[in-house]
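Beneath this line is the structure, given in structure tokens, with notes to follow.
Here the complex is missing one protein chain, while the rest keep their positions.
Moving on, here comes chain A:
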Amino acid sequence: MQERNQRVRFEQLILPHLDAAYNLARWLTHNDQDAQDMVQESCLRAFRFFQGFRGGDSRTWLLTIVRNTCYTWLQQQRANEFTVPFQEELHDVECDTENPETLHLRHIDQQKLRTALETLPVEFREAIILRELEELPYREISVITHVPLGTVMSRLARGRKWLQRYLAAHMNEEE
């Protein structure tokens, strides 16, 4: 009986955030099948630790688990490749006032925008996804990504600069 109540409460609190969980996992893993696996694994983890969930925002709680699960998976994926770990300084963007190409972004092609986001380094990508698509406040993003508020702000700033540069550079391709 207790088990059943527990499960029903879990389903009521967690399942409404399945889209948010899948969206984040999909943007972090780049493909549907892995994203589904990540969400399923995250939900099972969440269920296992559900007794430890002391109220609060259940979406933030689930997204934190999804993000951790995806990062573990990403590290395993990266272990098989030879990728240079991302360093924010190396990828930093020049001052944006001097770049005239950033000035005309009124009509952004959806496919280009999607590709730009896919290419964006994961630390910036997750911040942009959580901010623009989930519309989460900085405080929640800071909880989910385990970084201070100031870092959330600077990651959003750098991520946006990066996207602008990318879009400006690819503006006239295939047109």
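Definition applied: a residue touches a chain if its C-beta (ideal position, glycine included) is under 8 Å from a C-beta of that chain, and two chains touch if they have at least 3 such contacts; residues count from 1.
Here is the rule we go by: contacts and distances are computed from a predicted model.
Name of the non-displayed chain as stated in its UniProt record, restricted to "AzlD domain-containing protein", "Membrane protein", "Glucans biosynthesis glucosyltransferase H" or "Glutamyl-tRNA(Gln) amidotransferase subunit A": "Membrane protein". Touch with the hidden chain on the side of chain A covers residues 3, 6-7, 10-11, 15, 18-19, 21-23, 26-27, 32, 35-36, 39-40, 43-44, 47-48, 96-97, 102-103, 105-106, 108, 110, 113-114, 117, 128, 131-133, 137-138, 153, 156-157, 160, 163-164, 167.
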